[in-house]
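Only one protein chain is missing from this complex, and each of the others stays in its spot.
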Amino acid sequence: MFIRNAWYVAAWSAEVVADRPFARTLLEEPVVLFRDPQGRAHALADRCPHRFAPLHKGDVRDGTVGCAYHGLRFDGTGRCTLNPHGDGRIPEAARVRSYPVLERYGAIWIWMGEPARAEGAPAALPDFSFVDPEHNEVSTGYLLTHAHYQLSADNLLDLSHFQYLHPDTLGSPAIAGDPGRFSESGETVRSHRRTEAEQLPSFIARAFGVPDGMCVDRRFEVRWDPPGLMAIDIRVAPTGVTYGRESRSAHLLTPETSASTHYFFAFGLPKTLGPAARTLVDYALAGLVTPFRNEDLPMLEAQQAALGDSGFWERQPVLLPIDGGAIRARRIMERKLAEEAQCSNA
Amino acid sequence: MFIRNAWYVAAWSAEVVADRPFARTLLEEPVVLFRDPQGRAHALADRCPHRFAPLHKGDVRDGTVGCAYHGLRFDGTGRCTLNPHGDGRIPEAARVRSYPVLERYGAIWIWMGEPARAEGAPAALPDFSFVDPEHNEVSTGYLLTHAHYQLSADNLLDLSHFQYLHPDTLGSPAIAGDPGRFSESGETVRSHRRTEAEQLPSFIARAFGVPDGMCVDRRFEVRWDPPGLMAIDIRVAPTGVTYGRESRSAHLLTPETSASTHYFFAFGLPKTLGPAARTLVDYALAGLVTPFRNEDLPMLEAQQAALGDSGFWERQPVLLPIDGGAIRARRIMERKLAEEAQCSNA
Partner (left out) sequence: MFIRNAWYVAAWSAEVVADRPFARTLLEEPVVLFRDPQGRAHALADRCPHRFAPLHKGDVRDGTVGCAYHGLRFDGTGRCTLNPHGDGRIPEAARVRSYPVLERYGAIWIWMGEPARAEGAPAALPDFSFVDPEHNEVSTGYLLTHAHYQLSADNLLDLSHFQYLHPDTLGSPAIAGDPGRFSESGETVRSHRRTEAEQLPSFIARAFGVPDGMCVDRRFEVRWDPPGLMAIDIRVAPTGVTYGRESRSAHLLTPETSASTHYFFAFGLPKTLGPAARTLVDYALAGLVTPFRNEDLPMLEAQQAALGDSGFWERQPVLLPIDGGAIRARRIMERKLAEEAQCSNA
């Protein structure tokens, strides 16, 4: 079960180019994305209403996508615009479901619930302006994880795992000392963590331009909004100094299925920082991808395998203080799922 | 669900050679085919009644197939003829199901329903004498398609897809102009289509010996009989001339499972045409295999994936005039399936 009345990232903007259909399964539905001649993105169910051919096998022309099997064409609203056969009449039923989309923060967002409810929603998107390519140097990444998206949210809401799962890259003995603090405001969950007078692992030190051996304090803030929109803010300052360098990253989770997740991530720094911004975001992104792919991803998939078809709570997980953020996020999701279920029953 | 009281192609005759068992799953049942010393083909359930070893792992000798596990032997009627152990007594229950078979038109046909009903049936086979190797040069092919066999019948009953799915080989803008005409007689469905004054794609032109640039008319006739026995007849003549060259091919569909199909196909031309016949049928077959494997087959598999476990009608396909043949064939199949279901309940 997924929350449907919510904006999900369907793709990074750069993934959907002119004149080429782009396919991705979202919330267990095959979707095709394409752009019209004005560059506006559109999203349709990736299934021709004639004989179910996937529309992404076809071509894009003049704002329409053409089916590769018998050539019907559909515009961004899902209306059939061409039947090339015989007298060319277009049956009323020749329509494809279209989904509201929105382009913001360098991503194409999709609304897979009731279209009418999408209207007022864009304003409600959490702030990810720090990865908006208009004003920032941004480095983006994407990975498909074969695990429920909430396991990825758990992972990011509790960075204590750095020390155990990533001992050679992100880990630092100072992290375990602080079990974290958590806060909730509206539907936003925040998890905070601090280290003091620590020597950074060298990958991290370099990412923040900290000289080897310098003692620093770190402050982590992880922000989560439903259905899985996360920002991680890390500040590093020489011990005792209150203001230092900052790293901000977006971590956007979209379920592919109930056991697999599209993980979109990005680092951004203001263009006003000059050419160093580009170097730093690329360095940070490259540095994240390796431990994520080699360490987090297999762990998430092993958790999913261990869960099998059971729900998370059925397995009776032991709760530790470090889980405060993850549990708050899970509770909010459960409440929202229950609300949607009730509405659609009403 | 499959129609059981019908002849299906189990194999091309040449696939089943002397002294070697040949295994194929048909209608979800594993079957072993072999020949006796007189060359007659036999078909048995491919499962030893002793400990379920597949009989096709064994050997063929003197018209019997021997089990590779403990050596029981069975003849073409399914009777156990040898227990090599101890006193050699053969238990009454040591029997394998045998299926009626028939060899005709270069193929071994199998009857997987009530054996008693197979008797009068051979005469009812539709005519495929144009691929009978006795009087014809024949070129045969086989492909396994991971899609329901009725999707392949749809595909062949509506050749309008040539233009969209096979633009570089079989397609021609003239095809879409004619939505086709359809007729039904008994359980036979025919779909007709015409082009006029078209310039043929070069592969097709060469197959019919038409000089480059010549204007021709084409006449297509697709004939379908249950459960999936199809003939395609294409005639090409210079525009305005009534008689021209002809290409005849057989397309025989046998379900492996409800989501996969054995596709047997062949081109035949009378031996009386001399050595050119051989060249032409080989050329036509080679020319068909490439677009089928690279274009039709992935499309059929994508349709199957889109259908998933749903039935065809559940997905509410949009009907177009071009579907007239395919829909007629589906209705006949549904009627026959319902009849068999009723009989076996009665």
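Every chain is named by a letter (A and B) in the order it is written, and numbering of its residues begins at 1.
Operating definition for what follows: a residue touches a chain if its C-beta (ideal position, glycine included) is under 8 Å from a C-beta of that chain, and two chains touch if they have at least 3 such contacts.
This structure is a prediction, so every number in the text was calculated from the model and none was measured.
Within the full complex, the residue among B:His50, B:Arg278 or B:Arg315 touching the omitted chain is B:His50.
Of the listed positions A:Asp178, A:Asp233, A:Glu246 or A:Asp282, the one in contact with the omitted chain in the full complex is A:Asp178. For the chain left out of this panel, the touching residue among A:Ala10, A:Val32, A:Ala53 or A:Leu165 is A:Leu165. Where subunit A meets the missing chain, the touching residues are 154, 158, 160-161, 163-165, 176-179, 298-299, 302-303, 306-307, 315-322.
Looking at subunit B, the residues touching the absent chain are 30, 47, 49-54, 57, 66-71, 83-87, 91, 93-94.
The working rule: only the chains that are shown with their structure count from here on.
Rounded to a whole number, the gap between the C-alpha centres of subunit A and subunit B is 48 angstrom.
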